[in-house]
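Below is a structure I'd like to ask you about.
Shown here is a partial selection of chains from the complex, left in place.
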Amino acid sequence: MSKTGAGNFFEDFSLGQKIVHATPRTLSDGDRALYAALYGSRFAVQSSDEFARAIGYPASPLDDLLVFNTMFGKTVPDVSLNAIANLGYAECLFSTPVYAGDTLSASSEVIGLKENSSGKTGTVYVRSRGVNQRGEEVLSFVRWVMVQKRNEKSAAPAAVVPLLKKTAGIKTGMPRLTPANWDFAQSGSPDRFDDYAVGEKIDHLDGVTVEEAEHQLATRLYQNTARVHFNQFAERDGRFGRRLIYGGHVISLARALSFNGLGNAFRIAGINGGRHAAPLFAGGTVFAWSEIIGKATQGDLGALRIVTRATRDVPCGDYPVEDGTAETPGVILELDYWALLPC
Amino acid sequence: MSKTGAGNFFEDFSLGQKIVHATPRTLSDGDRALYAALYGSRFAVQSSDEFARAIGYPASPLDDLLVFNTMFGKTVPDVSLNAIANLGYAECLFSTPVYAGDTLSASSEVIGLKENSSGKTGTVYVRSRGVNQRGEEVLSFVRWVMVQKRNEKSAAPAAVVPLLKKTAGIKTGMPRLTPANWDFAQSGSPDRFDDYAVGEKIDHLDGVTVEEAEHQLATRLYQNTARVHFNQFAERDGRFGRRLIYGGHVISLARALSFNGLGNAFRIAGINGGRHAAPLFAGGTVFAWSEIIGKATQGDLGALRIVTRATRDVPCGDYPVEDGTAETPGVILELDYWALLPC
């Protein structure tokens, strides 16, 4: 009996199955600093204890996507080590903020299974949930992945595809904030909720070239063990001939780029859906643009529904929508999410 | 109206103009660790709480250049996003030490403006000031940058060039230190203030090759958004055909190298002047040498006035002074500063 985890295959999942993920992780200001160095994010609430306290947080919360990526990493050894593709995300809700010193752990439930017509792979739907050391939910999300079968001849399970909401909703598990104390000079943007209109498009202008060392450092920080990100010896002969960059790294890059245009959109409330349209490799330059597709209020705050698209090697001045491929530049990420900002 | 910052052009500055910079930033031991990993600095005061307490600090202060680079980064989106060149620094004074947990914010005042004869660019002089969460000044400095005009036909403002001091002076905003408790074995150098003579030259011996991932991590840690450092897609067709390394990264590399020969020069009191003589690109190896050009005492401490020169791809055994260019090895930095050490 091998003691090493080779990951689960499609046959290893069953509907309703619950999985406790290793390894619990205490996040700290060290993780915050690394996240800063990896993405250069400038949202004031996550950068300054003083700014965060002025609006009602007890201290500066950690970046929502640091929490997301940390949680995601925990699910990899059990859910997606043998995944061929990360197909999508839905119903991702951020609730209790996470602070330096909090310990996160994660579990998942299998909520859907569907063998593909090829008989070689199947799609697994899981709802993953992260809690802090007090058992308070900090994040939950659904994702679905295409997973290899161990044996092509295994019988297919009854197909169950969960009905997923088109919007994640917005949770209220956050401190009572005082957006009236928002300092628009310090935050780096004069634009508040009312300044954004549905249909508005924003080119985030900047581009950032990604290096192998950077995405490897990030992906390890998240304790994500997916092999395609780290092993050039194996990937040389793999699908792309090189290491594939973890999709969550692209999400974090796009969010950091979006500061230029969405500087007060300080918190991701939920991710309604997400799609990795094409792969990213080291040497590629990531650009991003956003479209406002909805507006709502949430207590004293406004919520913008935003679709951010990240591209590889395509500046976003004319708001490109065409998917890239491994060979051709184009859109690599489409992320539909709610972000909060002061009214 | 665009919501994205494209940076200020020469016409956007006016004499006496005050600018509040985004984003306030709480520095932590995470930033300290990253700074260590990026530069390998070994000054005992910034490395050990115990060493720092023995001489009178409440805890180990953060590296002066981490503070400088953090402050500098804040000024970039407002001052130098459209800069063609960082021309110089002066009157840089470090005052209240910065500790893990302190939150820094920055503002600037325009103190000089002079259009260049070409009519295409102008020089902007700003005095920038950083304060902690109690409003205590931690750092102030003057820098001047060559900035593009938005429109060549704009009228030139009245030329005002500030008179700048040749020496920054030395501020007293520091704890009452007890250099008698200095442990010369633990600090890594037996040499105290009296052991250095004006005119003395020191080759710092070591060389360090810089990688793209390293300078990008550093520059993002400082929330410095200048595009030339990150975007290979654009820079491929730019002035140098590649990403330019942030000048503050070179200053930090030179200071860390200078430990070998100036091991007890534990605090930068002020920077009298600085000049980036030539660009640095990834793959270049940085060496450094220093000359002692002045001595003074400051309370119980001695202050050495030092000119440190960093080179690209030139070992410093014979104290090179010739400037490099983008193509040829040579001096890339000349930094004139005061450093404190025990008598």
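In this document, chain identifiers A and B correspond to the written order of the chains, with residue numbering beginning at 1 in each.
Keep in mind that, in the parts below, contacts are C-beta pairs under 8 Å (C-beta built on N, C-alpha and C of every residue); 3 or more make two chains touch, one makes a residue touch a chain.
Predicted model only: the values in this text are computed from it and were never measured.
This structure file defines a homomeric complex of 3 copies, of which 2 are shown in place.
By our rule, only the chains that are shown with their structure count from here on.
Chain A and chain B have centres, each the mean of its CA atoms, that are 35 Å apart. Partner chain B is touched in their complex by these residues of chain A: 28-34, 36-40, 42-44, 47-51, 60, 100, 185-189, 191, 195, 202-209, 211-214, 217, 260-263, 283, 285, 287, 313, 315. Those residues of chain B whose C-beta lies close enough to touch chain A in the complex are 2-6, 20, 22-26, 28-31, 33-34, 77, 100-101, 103, 105, 133, 211-214, 216-221, 223-225, 227, 230-234, 243.
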